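One chain of protein is taken out of this complex; the other chains stay put.
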Amino acid sequence: MLIFEHSLEGRHTASQMPTAVDGQSAAAALEDIPAGQLRKSKPLLPEVSELQAVRHYTRLSQRNFSIDTEFYPLGSCTMKYNPRACNSLAMLPGFLGRHPYAPPRFSQGFMQILFELQEMLKAVTGMRGVSLTPMAGAQGEFAGVAMIRAYHEARGDNTRDEILVPDAAHGTNPATAIMCGYKVREIPTDAEGDVDLEALRNAVGPQTAGIMLTNPSTLGVFERRIREIASIVHQAGGLLYYDGANLNAILGKVRPGDMGFDVIHMNLHKTFSTPHGGGGPGSGAVGVSERLLPFLPVPIVGKVNKEDRVLTLKDPAIAGQAEAFRWLDEKDLPQSIGRLSGFMGNAGILLRAYIYMRMLGRQGMPRVADYATLNANYLMARLTRQGFDAAFPKRRATHEFILTLKRQAKTLGVNTMAFAKRLLDKGFHAPTTYFPLLVPECLLIEPTETESKQELDRFVDAMCEVLREAEASPELVTSAPHSLPVRRLDDVRAAKDLDLTWSAAG
Amino acid sequence: MLIFEHSLEGRHTASQMPTAVDGQSAAAALEDIPAGQLRKSKPLLPEVSELQAVRHYTRLSQRNFSIDTEFYPLGSCTMKYNPRACNSLAMLPGFLGRHPYAPPRFSQGFMQILFELQEMLKAVTGMRGVSLTPMAGAQGEFAGVAMIRAYHEARGDNTRDEILVPDAAHGTNPATAIMCGYKVREIPTDAEGDVDLEALRNAVGPQTAGIMLTNPSTLGVFERRIREIASIVHQAGGLLYYDGANLNAILGKVRPGDMGFDVIHMNLHKTFSTPHGGGGPGSGAVGVSERLLPFLPVPIVGKVNKEDRVLTLKDPAIAGQAEAFRWLDEKDLPQSIGRLSGFMGNAGILLRAYIYMRMLGRQGMPRVADYATLNANYLMARLTRQGFDAAFPKRRATHEFILTLKRQAKTLGVNTMAFAKRLLDKGFHAPTTYFPLLVPECLLIEPTETESKQELDRFVDAMCEVLREAEASPELVTSAPHSLPVRRLDDVRAAKDLDLTWSAAG
Amino acid sequence: MPFIPHTENDVQAMLAAIGINSIDELFDEIPGELRIHDLPEIPAAINEMEITRLMYERAARDQSPLCFIGAGAYEHHIPAAVWQVATRGEFYSSYTPYQAEASQGTLQLIYEYQTMMTGLTGMDVSNASLYDGASALSEAVLMGIRANRKSRGKRILMPTSVNPVYRACTHGIVKNQGVELIEVPYSRDTGLTALEALERHDGEDIAALVVQQPNFFGSLEEVDALTDWAHANNALLIAVVNPMALAVLKPPGQWGGQGADIACGDGQPLGAPLSSGGPYYGFMCCKEAHVRQMPGRIVGRTVDADGRQGFVLTLQAREQHIRRSKATSNICTNQGLVVTASTIYMAIMGPEGLFRTAAASHANTRTLLQRLVSIAGVERVFAGPFFHEAVLRLNRPVQDVLAAMADEGVLGGYALGKDYPELGEALLVCATETKTEADLDRYAAALSRALSD
Partner (left out) sequence: MPFIPHTENDVQAMLAAIGINSIDELFDEIPGELRIHDLPEIPAAINEMEITRLMYERAARDQSPLCFIGAGAYEHHIPAAVWQVATRGEFYSSYTPYQAEASQGTLQLIYEYQTMMTGLTGMDVSNASLYDGASALSEAVLMGIRANRKSRGKRILMPTSVNPVYRACTHGIVKNQGVELIEVPYSRDTGLTALEALERHDGEDIAALVVQQPNFFGSLEEVDALTDWAHANNALLIAVVNPMALAVLKPPGQWGGQGADIACGDGQPLGAPLSSGGPYYGFMCCKEAHVRQMPGRIVGRTVDADGRQGFVLTLQAREQHIRRSKATSNICTNQGLVVTASTIYMAIMGPEGLFRTAAASHANTRTLLQRLVSIAGVERVFAGPFFHEAVLRLNRPVQDVLAAMADEGVLGGYALGKDYPELGEALLVCATETKTEADLDRYAAALSRALSD
């Protein structure tokens, strides 16, 4: 049932009605607003009791797979455990109640957290400056490419109108380049999963604004010739953009800044375990090298001394200073690409990332990469031994790896989609399917470091079971799922007979 | 899977390990304790990660029916909506962190709440004094009967050794009388569900310490001749005990104090909507008439003036006094039956009841009784019209009522148990079954005021469906449930082959 | 090892299965000279007990002043049930619902959300959220340019009565695509977008006109006239609205003769705590005809193999993961969890709850204004109708006054001087339904003292 089907004209939750104004005088409260400005009929919203709402949404929630209930090896998404303390501490009343425009005297506790977060993110990425304001990976990408553009423009270098993007790149990369007013040129991948250097050399030129790379790439392998790529692009006058979605794989092992990247975004909702929340919110904090510092989006938290001079961590004086934090804005960074949000981004998500990072600490960061990588390689080893085909069998897996079911699709008529749906029946969320596009019938599998060997072994068992089923009774697999609240849903009909809102008429 | 089956030697959740002492020095931390006092091997506790624990218990939770997910018309249990605000506000850090022995200067906020709760409970029950310390209904009963005993003893009236209990009474009533050292004499019920007055008259005498009554009774009817009962028992020198489990039915309509009861317990976890929590905790606050005041269990919150004189609400001076609250203990009430718990009872539950009562307010209290009673009578009317037999068809239902499936059990071979299990398949928690014992094959149905007519109608539909199934294919019903995580469980085997703890051996 | 469940035995068995001797070997494809072996700047790990105490201290340090600032973020009561249900693990820790059959909870909820938002805005369709109100406006501008078949240019009329941060943010985002934002001034008397100023653009090629209602000053724009002007000039009308206000104000779908074409705004007032500015969410609704130009996720109802109702992400051919460089936007992750909370909020509050909340907020602000204008040195800046927020002018420097009030624990409002210097010592004030009589008194007393010092 839909919540609207529980609705009944005239019902409301009395304990939630505000005090000042009762039913009658609500109209009186609006008497100074001209009738022509007022709403004539009440909006279509459900009229239910609080119990009905709680019951409805509690039951709905049970129709979701989630990390808290299932193994969720969705490649490129880093579905690791979201520590519950991150949630409860970020939701302390003091944090929730703070207005974004509260003056600094009521904000030092909050701002100190953001400042420390900025510093920690600089340290793990090897960048010189960080802005926390982008609200998801894609907005971080936008900020990054916009900074590249601002950089070229600031130098009067106005001919550069092209961003290079490997064919394996995530869809947000080309889409971002377009949003920033660039053209996109795709660079092919070689047989081992690395960028085709020959092709890259041919592609760069005075029109090259930059390149967007993910490393490890979305193919689940580390781009080994990254320094060469960097020098090719830099020599052509372009800048290097790092898509940080896969940072989990290299945390504490190697830093984008050291690889030669000029600008990066991080997906705090992946690497730093803020929740995905059924689609968001995330945070796409950006980091930059020295030359892009002036262009960072605002606001940023700065540490200032008594004379309001902004201090940096490198500043020898900083230790002795009474701590005070304030927002750095367009006045402090006149070349900034500006603001990306109404206030300062997804503050509550930043708190969660901070809490998580403090609990990881210096020792915990590289362990994330260690065990994420161990889990992926273990799964790859076991699954290939069980008869699955790895897309890049000669490579190390990073924190994720790709299987291709091309063979099975051909011989058994069971494609990746069917395979994925059948895994749901076994109580496992499916890996990412059909991405990256260049590997046919692929499953991108990312177990994350927070899953145990025992869980991985159960997953291997389930994969093998599905494979055996695909061999013995393929229709069982192609008609999956069978044990979920609904069976296979008709996507085509959804897109054809658009039904995007409920109405009483039906 | 059991949590122990996820366990692995040597695993632990690092972020939860305390600071001061690491693995090695933990042993050192204990060096002053003689070896003979120390544990030799580690206890059998699961060794899992935080994610494993969260996932395991989140999934387990989904295997429960609950108010938040299903209609739960469990008679005598008042399964009404537990407002979520009661939970979050009772769990504010300030309340959770308060040590029970925190001195009054750090306790005035908390104690004011308890004091106001005492006063509100006095008002709704018509009693003269209240103690909040009993931790559930049964402990309230104990406190009540112990006060009856203390009262007789204080008067030197030592021959009274018998408590009267109607045959319809809840099991805790006779069990409590025994715990208080009394004998139990059962009083029969007449055909209309009232206490058999003739039998009562014959039963009372100088041996009568008191009578325990529930009104409305557990038969779902109001005991109409309560004043007569009161005078019979009082004239015999006995006192009247009120089992407040059914207070929901009469809130703001009639008060136990006015009916002539000397002592009552309330189930705050029923009437005042503190959660049942899968079995508890509850609160069985007790109220007493003037003559039992000296015997109330301690501690109680008192309001005192500057000279530490305890004020009562009736005290004309109270309004002008600077408020101060302190615990009244054995010193203040030297005849008290004493303490029932280590501290002061289920404080956190009392906070929830207070919050709920404040949101109901003066106007909301009688509405609870109004709509609880309306819902029960509506269900009774609809179900009897659909062919079900009410146990007391000529009586008004109170907040609950009884159906008997005696006829169906005989003609169809489908007993109440089977009927109840089949209702689970339809997504409804079953009503109370086989209680009270004197009505054969009974269902005690209590919808509560927080359920909508629409939900009740769906329940009627489900009841009728099961009835039709019982007629058409009784084995479908007798073998229910079919759609739950387990099918019918073998109780007999459970009691015979006791398996009360898990062990690795299996 | 925080959050890592492996025992030493596990690690050994796993290394053996992979055929290596140490975890470090797994990183042997990384050029050695790039490897790092320590992160000296990162503090040592602290445990949950320690971070808990630290966060309590930091949160407490910022106190809880009594807040009369609005300016785009509004303090409303949020029923306790909202976030308790929204943060259930199944909502909190799931991903974007790509696997529809395993995500019916989130998908059905979004479908319900879409219905509610179209109910509030009077529009045909809604997406499943964008980042926030400001970035939603930039997306609306880009969408308006795509959707307006009659306009060939990229010129947008942007009144200065629109939230200045929204304007700045939109500028920053759309300028790279050569979009031109043309300012339309407001009337100094009424605070409203001046129709005369608009008429200067009669007949020009304008892709869209943006109208914020209530506008940044809290004043109520003449939305019917503005909408009709836009349509008469072949421009689309982009409405920026406070969704709480829509419980009482005429919805964009009914503005003028044909209604707005796109409505967007910030969903914060509907169940998101102030939370220092986020996470909130941007909402976007439009006419059905434009749905294929809309950015963001959209959920549709369909049927499963047995004909049972079910929900899926639909019209994905608009999105980056399918269309890549030809997508309507680069957005991927949105603000799902806040939408979840917001949907539960709307379900619990219902039309009556929103109506009364909006009405009570308005009444409180009006009452406050009445008290304040009786203080010497305080006057209202704009005549005319407003909704739950308004501009005052003081006879002393606003920053000094605010600082003095802050000493008493009162945040007196938002200083307009930075963005609207022409208004003098102007202060934007808002009192939502959370404010009691005593709170309003406290404000008035603090302001009196600050002005008479």
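Letters A, B and C mark the chains in the order given here, with residues in each chain numbered from 1 onward.
Here is the rule we go by: a contact is a pair of C-beta atoms (placed from the backbone, for glycine too) under 8 Å apart; a residue touches a chain by one contact, two chains touch by 3 or more.
Nothing here was measured: the structure is a model prediction, and the numbers come from that model.
Q: Who touches the missing chain here, B:Phe142, B:Tyr241, B:Phe388 or B:Phe419?
A: Residue touching the chain left out of view: B:Phe142.
Q: With respect to the chain omitted from the figure, which of B:Val254, B:Leu293, B:Leu438 or B:Cys464 is a touching residue?
A: B:Val254
Q: Tell me which residue among B:Tyr151, B:Phe388 or B:Phe435 touches the hidden chain in the full complex.
A: Touching the chain that is not displayed is residue B:Phe435.
Q: Pick out the residues on chain A that sit against the missing chain.
A: Against the missing chain, chain A presents residues 8-11, 13-19, 48-52, 54, 58, 83-85, 87-89, 93.
Q: Just the residue numbers, please: which parts of chain C touch the chain that's not shown?
A: Against the missing chain, chain C presents residues 48-49, 52, 77, 79-80, 84-85, 87-89, 433-434.
Basically, only the chains that are shown with their structure count from here on.
Q: Looking only at C-beta pairs in contact, point me to the busier pair out of B-C and A-C.
A: Higher contact count goes to A-C.
Q: Select the chain at the greatest separation from chain A, using centres from the mean of Cα atoms.
A: Measuring from the centre of chain A, the most distant chain centre belongs to B.
Q: Using Cα averages as centroids, what's the distance between chain A and chain B in whole Å?
A: Centres of chain A and chain B (C-alpha means) sit 47 Å apart.
Q: How many angstrom lie between the CA centroids of chain B and chain C, rounded to a whole number?
A: 45
Q: Please report how many Å separate the Cα centroid of chain A from that of chain C, as a whole number.
A: Distance between chain centres, rounded to whole Å: 19 Å.
Q: Note the residues in chain C that touch 2 or more other chains, in rising order.
A: Expected reply: 1-6, 10, 45-48, 56, 79, 81, 85, 89-90.
Q: Quick one: which residues in chain B touch 2 or more of the other chains?
A: Within chain B, residues 8, 11, 15, 49-52, 54, 58, 83-85 contact more than one other chain.
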